[in-house]
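As you look at this complex, bear in mind that one protein chain is not there, while each of the others sits in place.
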Amino acid sequence: MMPASLRPLLVAGGLLGLAGFVPLVADGYWLSIAVTILMYVALSTSWALFSGPTHYIALSTGAFFGIGGYLVGLGMSDYDQSFWAMAAIAPFVATGLAALIGWATLRLSGVYFVIFTLGLAEMIRNLISWIQNNFLGSRGLYVLTDLDERHIYWMLLAITAGVFLFGWRLGRSRLGFALRILGNDEEVARHVGINTARTKILMFMTTGFVAALVGAVVAPRYYYIEPNVVFSPELSFIVVIMALLGGTRRLYGPLLGVIPFTLLWEVISVSFPNATTMVLGLTFLLIVYGIPNGITGLLSGFAARRSA
Amino acid sequence: MTPGDPILFVNNVTKRFGGLVAVNNVSFEVREHEVMGLIGPNGSGKSTTMNMISGALKATSGSITLKGHDLTRAKTFENARFGVSRTFQLVRILPELSVLENVIAGAVFGHKRRWGAEAEAFAAGLLERVGLAERITAPVGSLTYIDQKRLELARALAGEPSVLLLDEWLAGLNPSELKVGIDLVASLRQEGRTIILVEHVMDAIRSLCDRCLVINSGTKIAEGTPDAVLSDPDVIRAYLGEG
Amino acid sequence: MDILISGLLLGGTYALIAMGLTLQYGVARIMNLANGEVLVIGALTAFLVYTSLAVSPLVTVLVIAPLAFAASWLVYRILLLPLVRRAKNQGQLEVDSILATFGMGFFLVGGMVFIYPELFAYSYLAVPVDLAGTTVAANRLVAFGGAVLIGLALYLWLNRTRAGLAVRAVAVSPLAAGLVGINVEKTSALAFAIGGMITAMGGVLISTFITLDPSFGVIFTMKALIIVIMGGVGDIRGAIVAALILGVVETAVATLIDPGLTLAAAYTIFLLVLLFRPEGLFGRRPA
Partner (left out) sequence: MLEIRNLTVTYGLHKALQGVSLTAEKGEVVVILGANGAGKSSLLRAIAGISEGDVAGDVTLAGASLRSLGADRIVEQGIAFVPEGRGIFGDLSVWENLMLGAYPERARARRKQNLERVVSLFPKLAQRRGQTVRTMSGGEQQMVAIGRAIMSNPDILMLDEPSLGLSPLLCRDLFENLSKIRETGIGVLLVEQNAKQSLAMADRGYLIENGRITGEGQADALLSDPAVQKAYLGGV
């Protein structure tokens, strides 16, 4: 008999192994969809690790993702660095920035944090554009690598596996327990000895790290990087929607949101490109009014009713 | 258990909220194994004093030390790690955690730290200690008022605090529950715990406290055994309103 | 001096938008992140009406006010009230209302893109006027005057009327308000509707001198939020001062450094407020 706690790990390992073969059977259109899905799985799962228990809605994914992509482009084009060096550096830059933002905003109530992250990607884009125009010369940045879609897929798969492993470990760790307590009652959390500010900042840094790493890894997909492309406020919202659609109470929740939403998004942006914003809005409304606990919440609701 | 040496020192502590002086230059000591009652009329500064010891509020001036640790400027969580635990005037249970997890929460991050199976066994022991052994698998939402108070007490005990703050822990209990509550605190006293008790229930003060401190309008007006303090003319005038 | 005057004129309009938001958040407890979209709707309407029917925005503003009031009232009653009723605590309501108003915001942007997917601007009263030695466009002056009038009316209404007193009471404590015979849900709906009305009117005024596009709403939401927080939630006086400060700083940065950095300037102010006075300019520190 194996311990019950190891079973999900084995299931996940099996799925991961299967997912590794996708590039061997799919190519072109479907491979690119698979890459997109993996990208969003990594982003929204790490988002949910922080925002799920704390209820702080982070809209900073776009900013950190952009930092990852932009730094790879900048390093490779202007400073003759290798892709690998920049992909290694970028997440730490984003983590440092996340630490600063967290330090300034996470000591206060959730509203301040949401507002601060709301315009963050836009603000950084403005700032970088200005710096680039005035000091760096406004040349485009090129990311030229030998990496093709399959390599990006495998790198993202590794990152996703890392995020899941981290999340699984977190659920069994003191840090994870501290997060749950402070999500219930921050006052009590402080009084039982939890450094609530540090806990929140650490988790926020983790999401910053993952977002920048993902941004760096998918940079070769763009070839040509400019701030307007990589700093997309829309990305932040999509990640939030996917995580909430799936549900944040289970580690695999965001995964269940990413797959249907990515497919829907593909169809909409191909067939009705003008309607994407509206779809985004309607999905937000659907989540709030229809499935506040996400798909996983719906499923466990069904399960509870059947056993009752 | 007979009280030992002083471990908690409150020196000339003052707390101002804007123009309002809530606590005015108050000093006292608490000895190890001692139950000290903190009494006074409503709004006299008892809760503010408790909040400064637990770290929820910072003193405007003065100092508070516990076993050599300076609590005055420390963050709330640091006070907990230095050995202060508390219950809240209005019960605060963690609604999405199980009964057992609610107690473990007090054991993991605080003064004496435990984790894993050790923390679980320790928490289960505490639940039995406060009389909740049978409710260990009950949904948190189904606990009665006194059971919630017990649960909160178990959580506070889980850090094995050097000093335990009970902020009107007996308030709102009916006579029969009150008896259970007083017996429970009395048994903690027997174990030699160091406790500061804020209470309005005079019978509880008389039967539980080794020593009492009376404050009125933020100022200390008397200190001594419950009997001595409760017969002090100043205290009677300010607080009991008799005679 | 130029900067100061144009900054103050811009700030006046900002103050109006922030007042709309502070009514919605302070009284109705709804953090309305679709606030900026309501502003853009007001502006777009003024633009369409002006370019197709040649109606002055000063007329449009009077027509749009009751429409925005009614629409906001319906949105509150139909969409937001259920959230207020189901929320177990303020935190949950905050999260729900943020997500719901995001949804509405995107929906509105989507709708506007269908109607007019490009930048829009029109020329109205674009004549130079001399003000204390500084040349400003008359439209800015008119917009500022409109903002002052609306703000003054709001102030008098809040402080001199029974309904205004009820609104302030709900802002302080909804529970106590119910116990003194105030219909809290109605009063909240009223405050939310007036907030929406003021924001839409602000949009009409601002459209006379700024070029907009359907997706610009979020920028104004950001600015309104920063002003509300800097001024202290629910503090009208604070909002006015904060708006004027933001207007001047933005104008200064745009004139002296680069117009692309106005958002960065707003962020810098926001960061300073968060670090040093999170309770707002005139707010008291929570005990």
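Each chain carries a letter (A, B and C) given by its place in the written order, and its residues are counted from 1.
We take it that a residue touches a chain if its C-beta (ideal position, glycine included) is under 8 Å from a C-beta of that chain, and two chains touch if they have at least 3 such contacts.
Since this is a predicted model, take the numbers as computed values, not measurements.
K.L.:
If you put the missing chain back into the full complex, which of the shown chains would it touch?
P.N.:
Within the full complex, the chain left out of view touches B, C.
K.L.:
Can you work out which residue in B:Glu32, B:Glu168 or B:Asp210 touches the chain that's missing from view?
P.N.:
Considering the complete complex, B:Glu168 is the one touching the chain left out.
K.L.:
Please pick, from C:Met1, C:Ile78, C:Ala132 or C:Leu175, the residue that touches the omitted chain in the full complex.
P.N.:
The missing chain is touched by C:Leu175.
K.L.:
Kindly state which of the options C:Ile5, C:Ala18, C:Leu79 or C:Ala166 is in contact with the chain not pictured.
P.N.:
Once the missing chain is taken into account, the touching residue is C:Ala166.
K.L.:
For chain B, which positions touch the chain that isn't shown here?
P.N.:
17-18, 20, 40-43, 144-146, 168, 171-179, 182, 200-204, 238-241
K.L.:
Which chain C residues touch the hidden chain?
P.N.:
On the chain C side, contact with the omitted chain comes from 162, 165-166, 168-169, 172-173, 175-185.
The definition used in the following text is that only the chains that are shown with their structure count from here on.
K.L.:
Between chain B and chain C, what's the gap in Å when you average each chain's C-alpha atoms?
P.N.:
Once rounded, the distance between the two centres reads 47 Å.
K.L.:
List the centre-to-centre spacing of chain A and chain B in whole Å, with centres computed as mean CA coordinates.
P.N.:
44
K.L.:
Roughly how far is chain A from chain C, centre to centre by C-alpha average, rounded to an integer in Å?
P.N.:
Computed value for the inter-centroid distance: 32 Å.
K.L.:
Under the stated contact criterion, what part of chain A meets chain B in this complex?
P.N.:
Answer in residue numbers: 174, 177-178, 180-181, 183-185, 187-196.
K.L.:
Quick check: in the complex, which residue numbers of chain C touch chain A?
P.N.:
Spelled out, the residues of chain C in touch with chain A are 31, 33, 79, 82-83, 91-92, 94-96, 98-100, 102-111, 113-114, 117, 215, 218-219, 221-222, 225-226, 229, 258, 260-261, 263-264, 267, 270-271, 274-275, 278.
K.L.:
Please output the residues of chain A touching chain C within their complex, sorted ascending.
P.N.:
55, 57, 104-105, 108, 110-112, 114-116, 118-119, 122-123, 126-127, 129-130, 134, 233, 237, 244, 274-285, 287-289, 292
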